[in-house]
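Written below as structure tokens is the structure these notes are about.
For this view, one protein chain was removed and the others were kept in their places.
== subunit A ==
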Amino acid sequence: MTSITVPKVKKTKAQVSELRQKRRAELWRRIKRNKMIYLMILPGIVYFLIFRYLPMYGLIISFQDYKPYLGITGSDWVGFAHFERLFTSPEFWTIFRNTLMLFGLQIFVYFPIPIIISLMLNEVRHTFFKRGIQTLIYVPHFMSWVVIVSISFVMLTLDGGIVNSLLEVLGLDKINFLMNADWFRPIYILQVIWREAGWGTIVFLAAITAVDPQLYEAAKIDGANRFKQMWHVTLPSIRSVIIVLLILKIGNVLELGFEHVYLLLNASNRNVGEIFDTYVYVAGLQQGQFSYSAAVGFFKGIVGLIMVVVANRLAKAFNEEGIY
């Protein structure tokens, strides 16, 4: 390939600096014109700096032996001692396993449910019925975890809970759901499904409305019945939305709902229910090991960040729009 070389016009130093000055003046003019806008943003930015970024700076206490009366500047440095303690403690693997288990339940048990429900809702032809079901299944999303867990508690409790009364009527043995560690994970994921599955359909339903109706016509001519249309037309059409949401979910691997798990924990299920967040709470605020628990939180945060970045890369590799 031949290229035509354009003789470069050498600018003199004076010209360059003049150009720079002009640019700077222009930039300054644009900033000044919007000074009121900067004033508007200021309170919000100050909030983020104090309550979001200052805690990030505060993470340096995880490399210290932080003493509240000495403060960050006065406390001794201990290097990676707290991280070493975390990785060598037997609790680490318990917490790691518990976190992984709940995450697995979220991905393999919870995640498909909103997709299935939205496929079913899409097949409903009576708008009134569809709206009615939607209204009902969105409700639990607006309830606090305290309410969700409280309702489960009164229904599952051994003395007088409706579920155990039912078991008794059926001639079965009563089950102590709340104090039995084996029931922790089923209860956790059932509550997640109850609260979020209905609300989770919204994004899939929206994606389904974009499906080309001609595809159904073509499928029908090929002799596809309703179920096959759902399976071979609707589902593949929302594939990209499913992938993006799955990746988002994977990115949130460690956000299993501190409040939810904390409310479910009791002395008898702690060995299956303790996750990183609840461990941080107990070690930090109940036992006062600020530095150690900050280190645990730091580790969790870094893993979470890596997962989000990797998940986003994956989304882009799948030719899907990333999340940021």
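In the analysis below, a contact is a pair of C-beta atoms (placed from the backbone, for glycine too) under 8 Å apart; a residue touches a chain by one contact, two chains touch by 3 or more; residues count from 1.
What we mean here is this: contacts and distances are computed from a predicted model.
According to its UniProt record, the chain left out of view corresponds to "Carbohydrate ABC transporter membrane protein 2, CUT1 family" among "Copper-binding protein MbnP-like domain-containing protein", "ATP synthase subunit b", "Multicomponent K+:H+ antiporter subunit E" or "Carbohydrate ABC transporter membrane protein 2, CUT1 family".
Residue-wise, the contact with the chain that is not shown comes from A:W199, picked out of A:F111, A:W183 or A:W199.
For subunit A, the residues in touch with the chain missing from this view are 27, 30-31, 34, 36-38, 40-41, 43-45, 47-48, 50-59, 61, 117, 120-121, 123-125, 129, 132-133, 135-140, 142-147, 149-155, 160, 162, 165-166, 168-169, 194, 198-199, 202-203, 206, 211, 213, 216-217, 220, 225-227, 245, 248, 258-259, 262-263, 277, 280-281, 284-285, 290, 293-294, 297-298, 300-302, 304-305, 308-309, 323-324.
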